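Encoded as structure tokens, the structure appears first; notes follow it.
Missing here is one protein chain; the remaining ones are kept as they sit in the complex.
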Amino acid sequence: MSQIITFGEVLMRLSPEGNKKFIQASLLEFYFGGTEVNVGISIANFGGEVKHISCISEDFVGDTAISYLRKFGVDTSAIVRSKRPLGVYFLEVGAVMRPSSISYNRSHSSFSEIKPSMVDWNISLDGAKWFHWTGITPALCQGGYETLKEGLILARKKGMEVSADPTYRSGLWQYGGNPKEILADLLNYSTIFIGGVNEINEVLGTNFTYSEEDFIEASKLLMKEFPSITKVFDKIRTAVNASWHKIRSRMWNGVEFRETEDLDITHIVDRIGTGDAYAAGLIYGLQHFDDYKSMQFAAAASALKHTYEGDVNFSNVNEVMNILEGNTSGRFNR
Amino acid sequence: MSQIITFGEVLMRLSPEGNKKFIQASLLEFYFGGTEVNVGISIANFGGEVKHISCISEDFVGDTAISYLRKFGVDTSAIVRSKRPLGVYFLEVGAVMRPSSISYNRSHSSFSEIKPSMVDWNISLDGAKWFHWTGITPALCQGGYETLKEGLILARKKGMEVSADPTYRSGLWQYGGNPKEILADLLNYSTIFIGGVNEINEVLGTNFTYSEEDFIEASKLLMKEFPSITKVFDKIRTAVNASWHKIRSRMWNGVEFRETEDLDITHIVDRIGTGDAYAAGLIYGLQHFDDYKSMQFAAAASALKHTYEGDVNFSNVNEVMNILEGNTSGRFNR
Amino acid sequence: MSQIITFGEVLMRLSPEGNKKFIQASLLEFYFGGTEVNVGISIANFGGEVKHISCISEDFVGDTAISYLRKFGVDTSAIVRSKRPLGVYFLEVGAVMRPSSISYNRSHSSFSEIKPSMVDWNISLDGAKWFHWTGITPALCQGGYETLKEGLILARKKGMEVSADPTYRSGLWQYGGNPKEILADLLNYSTIFIGGVNEINEVLGTNFTYSEEDFIEASKLLMKEFPSITKVFDKIRTAVNASWHKIRSRMWNGVEFRETEDLDITHIVDRIGTGDAYAAGLIYGLQHFDDYKSMQFAAAASALKHTYEGDVNFSNVNEVMNILEGNTSGRFNR
Amino acid sequence: MSQIITFGEVLMRLSPEGNKKFIQASLLEFYFGGTEVNVGISIANFGGEVKHISCISEDFVGDTAISYLRKFGVDTSAIVRSKRPLGVYFLEVGAVMRPSSISYNRSHSSFSEIKPSMVDWNISLDGAKWFHWTGITPALCQGGYETLKEGLILARKKGMEVSADPTYRSGLWQYGGNPKEILADLLNYSTIFIGGVNEINEVLGTNFTYSEEDFIEASKLLMKEFPSITKVFDKIRTAVNASWHKIRSRMWNGVEFRETEDLDITHIVDRIGTGDAYAAGLIYGLQHFDDYKSMQFAAAASALKHTYEGDVNFSNVNEVMNILEGNTSGRFNR
Amino acid sequence: MSQIITFGEVLMRLSPEGNKKFIQASLLEFYFGGTEVNVGISIANFGGEVKHISCISEDFVGDTAISYLRKFGVDTSAIVRSKRPLGVYFLEVGAVMRPSSISYNRSHSSFSEIKPSMVDWNISLDGAKWFHWTGITPALCQGGYETLKEGLILARKKGMEVSADPTYRSGLWQYGGNPKEILADLLNYSTIFIGGVNEINEVLGTNFTYSEEDFIEASKLLMKEFPSITKVFDKIRTAVNASWHKIRSRMWNGVEFRETEDLDITHIVDRIGTGDAYAAGLIYGLQHFDDYKSMQFAAAASALKHTYEGDVNFSNVNEVMNILEGNTSGRFNR
Partner (left out) sequence: MSQIITFGEVLMRLSPEGNKKFIQASLLEFYFGGTEVNVGISIANFGGEVKHISCISEDFVGDTAISYLRKFGVDTSAIVRSKRPLGVYFLEVGAVMRPSSISYNRSHSSFSEIKPSMVDWNISLDGAKWFHWTGITPALCQGGYETLKEGLILARKKGMEVSADPTYRSGLWQYGGNPKEILADLLNYSTIFIGGVNEINEVLGTNFTYSEEDFIEASKLLMKEFPSITKVFDKIRTAVNASWHKIRSRMWNGVEFRETEDLDITHIVDRIGTGDAYAAGLIYGLQHFDDYKSMQFAAAASALKHTYEGDVNFSNVNEVMNILEGNTSGRFNR
């Protein structure tokens, strides 16, 4: 009986150590990730009770993926298995002006077989209070969309909070689904919108700019179109280069606009999953703090994720609170 | 203008170091292989001029695969590229009584898109003298079978030698092709059969045993059914356990039966690709030696491969000849 | 609610890679182990529901130890935490005639603080069917002895099976307890004895030899002294050298003597925890098979453990059954 | 016969590579360190003749620690051995706003057994000119305090220079000693004070601020209370975050106040031991240069230490002088 | 038949991982490089057809060096072999204010045996359009100078473009040759000068400063002395410290002076070969773009090289163009 439900593909991540390219490497580090499970693991690291639902390969690679989730205390009891291989992504980590590069092998992965009949949502959502989804899942396959929708319908019926990170990634969406329509369909069952003007423009077909005014207008319009949505949280990243970013957060909660200060990340270790760390911070925050502090917590969590290799934020609540309280000079913990 | 042509899928191999299982690993070593390209690289290491033809992913993983082939001097000019990902296999290396385990991710790989129209055999076979194929290629997809057949027809028309390693692996053959019929169809264009009674039984539907008599009878029957085949070479492996094997070779060349002594491999480093090393030794041998010495050379090459990590035999001709001359006690080369 | 309970110290194991000595190393591999938790993890790998009870340091090392147990699906909910550091052992893995060396740092570890008041046995044993203990726990500290005894009393009251591996290690037992008396005290609450004539001689003060007759006599005498014990299982190791052992198993179950064939482990990867793998195999076996097959299963499990780095047996039931069925030549699993 | 004596615990340092956390690591790098031996090794790297006195475990870990000291030419002939294990500390290296974390296992280490009777100070100090001590040693155990005091008394009797780095770390001091009294007691035998207003406030119970005026007043008061002290040297660290610091130095030598420019350390590799590198630079400097140049040398040495992994400064005198001469742009040495 | 010819020594580079010093390392990474082959490989990575000519040791180290060149598609058919060992250089990579250190073992290397009789320039230059040389080759040995000169004479006879990077490194030039005279002699056969006022001052014995005016004057004077030279390209590096540089480019092409903006490299990974990456970018650029865009391309290529470990620039043309178009914030490539 877990309070927080995440649903989505688990991928194996393979990357050379440090900033090496594949052509100069002979060893690869591996982790397991995927936007929704990253959120789940990060919340589990905050002490949240998380269940991740997915379809994973029935081989030693899949066994290892599941044991990776268990390591962080994520409930894996609702995961189903498939004869197809686990999805994989290959990553070359950039530096300075050199971008990171990613190549996916996921189009016929174990998760691509997901079907509504494979998940028993009644059992899976028993006792749950929060459901988190992203725009990746409905982009992967028709079954992903349908299975997710079934879960969301039940979640709302049970009065659960539903957070949506409706990222639109154009390279996916190969199966014929219409992104705009499908994301809109799913937003009807969502209560917290984690995204900015880009995501709102994508769904509404609008052209809002990054300005504060536009962000507020866009948020209002979104809430009008999707009345179940009560709050919009946005993460703003300013990139000096691939090694140096600044992160801040802003929100419109229907009542007021708030924005945090920039957090300066001068020496990025790994930026994969920093958006997921933001979502995880927000979900944990909204269960424990007020909106503004939740947003601060989320930004601090996201900033911390830039200091960890791999897809997930390893920080616990104290470590995030420490940043939030302004202790960003990295003094020793003895 | 290469003398020897190999055609088949190139896979990325990923395995933990030493005898680790995935669940205890955090780093994976990677190599590139595939039964036909293993043969090609091994022959290139003997100094042969080899061209490998394949369809490889158009990403940094595929770039790295191609550069891996180039490293050994294999001609990669006829390789075509695809948007699909490179096939991958995951390997856990066993020890003693623990078997090695392999898990494949290849069913929708870049090679699975191969079509006759993608390879210009007239250009590719220009100046070539030998074509090597295996039972893996026609097992993967209809296009693999058809493209291969087109190549073989032209090869025979040009009077090239064609060696066949018609390994039958039941886990493949998912696309609907009939293994027995297809392998038989391709053997009609082959001149050297690299396989034993198992492979002959598979193609002819017979029940020959491992005995010398049966091997000779089986070979004769095979040559009768496929008159283009002039010689049959078989590698016999006796396994004490996963770490300790013995290898010997036998042949029927239409005239005489010969068999080599067992080579004792007391401390196996990696047994992947030892059959390919045998085939490579044989192909190189038949271009330079008589039948018996070729068979000895092939067995020694295969034995040496057990001492290298990865899919290919790194030995040069002198190193193989050294074994063939009985210097198996591993004295220093200074 | 776990069926099988293990109780004991969790140690961090630190060893150079391969056969290196500390003086030539700059990197250490680490695992977590300890004789009882090794048994627990190995049973969990067979699919058993296992809860491990221990006292672990409240720092990032302890967090990592707990996540290591969770990775294998072991229930860690009853673990208590302490301000003291986790116990550590350093290991140099020998080869051929060079023995492995171990150095411990455990005498003031977090587990050394264990007290009966720290474990709520009523909750911990709820629904449990089997309790496994070893002679290490009462050797470490008075609190270890007392806490264990309290658990055993309740276990027997609930009719649970209790397996004892009363290994006597003279280097421990620093706190003043009398090994012979304490082990005898605890055997009064045990039903399955996992040990041989050495362990019986230690407890009874006898001088039995390794002969079959003596083993039977010793077992009979043990059962007479400790009437709750119904079966005695012994593992016999013959060492050619540090890299090459043979393992077999024998038993006296009150009715008959049985003995298995030697399993020949020609290339040992790591022999730490091979006794624990035997115990785990036996416990799992006795829950699913008859006595003789259990003993075979245990011996096969122990043999397989020699092929894995680290303290635990990573094999699943199929992999052990495969050995038990005589497939010891290590053929590929594809 | 060494000129410079350091006395204190040697610890094994264990940390994952790069910025990894324990939970994501499988390998640990190890070094040996401890504040006093760090000073000793750094001075040895400058060419100083250093003898380190300690109590080290009598196992292969202790053997390796001793060989580590010898590697740098430190005289280990006065080290005594103990049955207890070597102290260990675990380190997770932070980045940007993420602090580094340390967990100690030292409270019952080999050094915790140190007693005055174990060190023959007459022999050990024969021919020595300088004794360096820190506030860590008397914080660890009564024997550490007493043994150190005995050494200091003799050192002063012989007219040796005595440098004190009376760092106060509240997490230590578990054995009941009164930090203020004990540190004051030991300062009576000291001539060079390496510390700032924090350390002075701790010993004198004052409340001086970081201002230049307060630093001078504090130093004067300290010298009045402890007339043997002739000079006070302070290192000031400004932290942008865990990856980016600035270091400068100031002093009051009874006559004048001097302060260096900030050295900007934009990409910290490892900040452990940078205070020890400062002390080492100062001790070496005061033996070869005037006060101001010594202070510059110390600051440059400390800055350089931030660019090395591990606990010690690997720089030689030329490399430090190079920084001191303003060559901080890191041009190649060919 | 390759279009671009590079000629010079291939060295093995050995360096500890990251910023480690040799004294703390136990593993070394190795690459192969050398200023001319670095240029060749970088151009091959842009898709250029490159042949590198050298003399390489006839052992497994030399075999590996050759296979390293082939990996990038460089034509190695004109390389000759020698009984002498391959040249080696050892590298400690600095950080912040700590400079990198290099130690060479090349004075009696395989390349030091090069003689005009060993290279058949008629065959080697068949079909070639561009010859690149540097001041390292004539500095190594008389045979290097003579062989190079013979090649340049023929190259000019064939109307090839000849780029010169007449770096003067005083530590070389041990064999007695006069640097000024020899470099001048070779510049008579060159058309593109890649170097700045330092290099011009060295050859002409002048004292020009870094000012724009002096650069133009120096270039004019150079072109007057060496009428075959038509363009001068200079790379300007501003070093904050060993980890943070800025790079820009300027030129005088006989008609106009142009200068690019600084590219800010805030987190250098490896600066070896960044000058060679500049030369490679320039050579590729001048074959495809106008002078100014070539200079921009070269500066961008050089900046990117700072983000790769090893001696060569792994970037392809698109990756360089991306920087040139101002995309320096390192956004993901998916």
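As written, the chains take the letters A, B, C, D and E, and residue 1 is the first residue of each chain.
As a convention for this text, a residue touches a chain if its C-beta (ideal position, glycine included) is under 8 Å from a C-beta of that chain, and two chains touch if they have at least 3 such contacts.
This is a predicted model, so every value here is computed, not measured.
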| item | value |
| --- | --- |
| Interface partners of the hidden chain - shown chains only, full complex considered | A, B, C, D, E |
| Residue among B:122, B:170, B:207 or B:329 that touches the chain left out of view | B:329 |
| Positions on chain D where the hidden chain makes contact | 67-68, 70-73 |
| Touching residues on chain A - with respect to the absent chain | 24-27 |
| Those residues of chain C which, in the complete complex, touch the missing chain | 18-21, 23-24, 94-102, 104, 169, 171, 239-244, 267 |
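Everything below uses one rule, namely that only the chains that are shown with their structure count from here on.
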| item | value |
| --- | --- |
| Chain whose Cα centroid lies at the greatest distance from that of chain C | E |
| Greatest separation from chain D - chain, by CA centre | B |
| Interchain centroid distance [CA atoms averaged], chain B/chain C, Å | 45 |
| Where chain B and chain D are represented by their mean Cα positions, the distance between them in whole Å | 62 |
| For chain E, residues contacting two or more additional chains | 18, 24, 71, 267 |
| Overall pattern in which the protein chains touch one another (line/ring/star/complete/other) | complete |
